[in-house]
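This report concerns only the one structure given below.
For this depiction, one protein chain was excluded, whereas all remaining protein chains were kept in their positions.
And now, chain A:
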Amino acid sequence: MAAASAAGAGSRPGDVALAHPPKDGVTAVAFAPKDGSDGLLVSSWDSTLSLHTGSTGARLVSHAHAAPVLDCCWQTHTAALTASLDRGVRVVDFGSATSTATVLGYHGAGVRCVRWSQSHSCAVSAGWDGTVRVWDPRASKQVAELGLPSKAFGMDVCVDGVSSGAADAVVVACEGRRLVTLDLRDTSSAAEDREAALKHQLRCVAAMPGKPAGAAAWGNSGAPGVAIGSIEGRVSLEHLSPAVTGAASATPGFAFKCHRRDAGGDAGPVAHPVNAIAFNRRHGTFATGGGDGTVVLWDGGAKKRLGKPSAAFPTSVSALAFSHDSSLLAVAVSYAFEAGDIEHPPDAVVVRRLDDADIRPRAKKASA
């Protein structure tokens, strides 16, 4: 069953540590997009994509790649998409007895992010070659390619983000703090290309869950958008512009500081990179994970932190994922090289069970 010492420091009773975590840094974790399922994908610098059972921590399958896997996501509940340092985008199928991988194609350089769009039945990937590419897995070929202003550092798909729900929007965070939005109906040019509100390198992007997530429309803020984390311990919630969403007017976003700790002594506070952001579908609230090893829950609509930051894990939090029914949170406790190549605790993934009270939004105050 679960390892007794679930990642040591920072664990709460009831946390389940994966019994066979990857042997090198964890780049992404993702729960299966099916209610009741706790299948957890983990991609890693040890070149594997593995599938685990979130509730027990047991490992089901591990698929070896030729090079570190930088991102992964689910396509169907038995197949996954992977983005690899060897420039390839692949579909890994777990349906049969042995897992098989099919290459969809290659970027010009390492692929940093990959996502699946259910409504458009296509995979989208973005890489360090400065392109975002759209793939059709049935034909195993590239369908579209768009040049970005610079290397991509983060990406997510804003389901139903375009034109009041007619299509999905892909938001890519690039070097140089640029945010590019792509309408999946027309990938010949970017729907929007602008500077993010953050002043330092963008690190991760998470799209607010859309209307289907019950009352929690758009991360409780009323308009489609994304949460963006930077290397500076700051997160900004930004909304897609009205030109993209078809809304009547722009919804203002805001930014807040997080993952900043006092390093002790008289050195003053230190800002850690925000490595991961994940929204839950049940309430539209979100979690952030940082280089300081903590996980913090936030309510974007009420602009409040939910509860206290978690007790710090032994090393950075490199990836986060909520389960489909929002009852579990997978936390990848894995040094993300924020301070260069140094000794670090072993990489682990911890699955934490959440109470509804942990992620329920707080009521907005009547007066600001």
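Here is the rule we use: a residue touches a chain if its C-beta (ideal position, glycine included) is under 8 Å from a C-beta of that chain, and two chains touch if they have at least 3 such contacts; residues count from 1.
In the analysis below, contacts and distances are computed from a predicted model.
K.L.:
Looking at UniProt, which of "Large ribosomal subunit protein uL13c", "Proteasome subunit beta type-5", "Phospholipid-transporting ATPase" or "C2H2-type domain-containing protein" names the chain that isn't shown?
P.N.:
Result for the unshown chain: "C2H2-type domain-containing protein".
K.L.:
Which of A:31, A:74, A:94 or A:128 touches the chain that is not shown?
P.N.:
Of these options, the touching residue for the absent chain is A:128.
K.L.:
Of A:31, A:94, A:153 or A:313, which sits in contact with the chain we cannot see?
P.N.:
Residue touching the chain left out of view: A:153.
K.L.:
Which of A:38, A:156, A:183 or A:238 touches the chain that is not shown?
P.N.:
A:238
K.L.:
Where the complex has a chain not shown, which of A:68, A:210, A:289 or A:361 is the residue touching it?
P.N.:
A:68
K.L.:
For the chain that's not shown, point to the residue among A:203, A:324 or A:352 touching it.
P.N.:
A:203
K.L.:
Take the complete complex as the reference. Which residues in chain A touch the chain that isn't displayed?
P.N.:
25, 27, 45, 66-68, 70, 85-87, 108-110, 112, 128-130, 151, 153, 175-177, 179, 194-201, 203, 231-233, 236, 238, 241, 250, 252-257, 260, 263, 267-273, 291, 303, 336-341, 368
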